[in-house]
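The complex is shown incomplete by one protein chain, all other protein chains being positioned as in the whole.
Every chain is named by a letter (A and B) in the order it is written, and numbering of its residues begins at 1.
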């Protein structure tokens, strides 16, 4: 249950640096590689000769060479050549629109004819020299929508991440959700509290006192198909919170790109962008290591939840106000998937 | 194929000492934890909010707190509270009758209304200071009834446990089985033989000569649902065997509590109670280590047997006199399961 006519993060450039990458996305097995002039290509991971995995091959002269019998595959899914063979009549494989931007490789796993580069979200933090970004990737065995639920309701920080970013004040503060077109925004503000360990460290990184009360905010923004960017931070109390002058706050964007692999597994690209000390790679590493540990705590919870739901498929769950962000996001996804299905039905055979 | 309206061993107290325990018993996923005033609780391992595993949470003030969003679950399966929420209308989850006794946590996985504490077996060795007990737990991928068969016919000791408790005289001695109500008793007596290694050591532990002939006994007692207690021991020959004065024998009870997890897997709580040197913890440890090794030898045999039976579902097996103990035990189980099914059918909808 995922829309396919949309852009997903497929991988990061380092994953295709030394050799092709085979990755399943929205049920499509895809080989990613860097082709002519460094342009990223994505073709079905299936050699039309005998079904070998093209991703086990290598790149030669910008083309992907099948590692089994040397069939040379073009970026457009058409066979370029094969030793001793005429390939004019060889069947094509699917090729997928890809864009390399913002430090990610994005793929459009659905109908290539509908791919529209302008639909890619704009990520200012990824282009501005005033921002730094660090992140990682987890493979998680659960429906990607459970991860959306997880991120659109940060109440869980109190419980899952007790020693880092969780604190009692989170679930004591009301949460507000609003829907603007296809965007869902869930926000929570906590005023005049002490910062939890992660944010105390961030204040110190920012040369700010960490032992004084702060205002804290969490503003999750969902946009389809499954991008969630969360404004997070703390400001010294009474300085304006999220709107405070940079001199008084430590702020960042939690970046979450969630890419379905199958119906019950997904790739989770997580990271954090910050606009303080952007040229400090050691700080980037320290934050990423800390965040990786925090987000790793979600894995066990989500995979156990998936097992429980699979064992109890007919059981109805509660939908509380704190769940509104996830519920609204799923509604948008339902609508998009339904539209794709209707379009598919309407097309002439 | 297991009765559910009965007491099974669920776990040992050390397993819920530091955090809740999630364990599947008779197909029910259950969270065990120590609640108010140290009383053990057992509730369905499913948070009614979003289906998270409650066993991944923590205990606070005697209640189980869901580790995802902080729902507070009571021992009775009713939601106590949740931050910022009114929980009066929240659905309940199942709670399970539990008893902590004899060093074990016992659970009644079926209809709670029928739970009857008086049906718990009495285990004198577990309460008397004249006895010591040591044991362990194995997870085994086979139908729990294969383990019942295994224990109700100790002929296999000759073959599976050749270097410890097996000896040729076992299968050269006749076995007798009798049924008394719901109890099946299989006994074998071997007279004037040399003790095998395990029992020679036991004689020495007991300050008895280990190089003289002994009389040996094995008396397996099955009671539903799957408790098997085996009187075992050796006495210097001609002193009365099982009935001999304690001064002439080394005797013990092999303790086996077999708890189905699924139709084809179970939890095996094994141990040994002895009434000699009960205050010697090193001896307890030595015996437990030896027994753990012996019982580990059964695992491979039973799991291979399960694979063979699954691959040959229609093949009829032999039922020899040595199998009578297992056959009679299964008959009692069949009857109990059938009675549960009839009762379920007879109940008004």
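The rule is short, and it goes like this: a residue touches a chain if its C-beta (ideal position, glycine included) is under 8 Å from a C-beta of that chain, and two chains touch if they have at least 3 such contacts.
Remember, it's a predicted structure, so these values are computed and weren't measured experimentally.
Among B:88, B:318 or B:346, only B:318 touches the chain that is left out of the view.
Between the chain not shown and the residues B:81, B:114 or B:305, the one that touches is B:305. Within the full complex, the residue among A:57, A:97 or A:135 touching the omitted chain is A:57. Residues 22, 29, 45-46, 48-53, 56-57, 65-70, 82-85, 90-91 are the ones on chain A that touch the missing chain. Although one chain is not displayed, chain B still touches it through residues 149, 153, 155-156, 158-160, 171-172, 174, 300-301, 304-305, 307-309, 311-312, 315, 317-318, 320-323.
By definition in this document, only the chains that are shown with their structure count from here on.
Superposing the C-alpha atoms of chain A onto chain B requires a rotation of 120 degrees, rounded to the nearest 5. Computed from the mean C-alpha positions, the centre of chain A lies at a distance of 47 Å from the centre of chain B.
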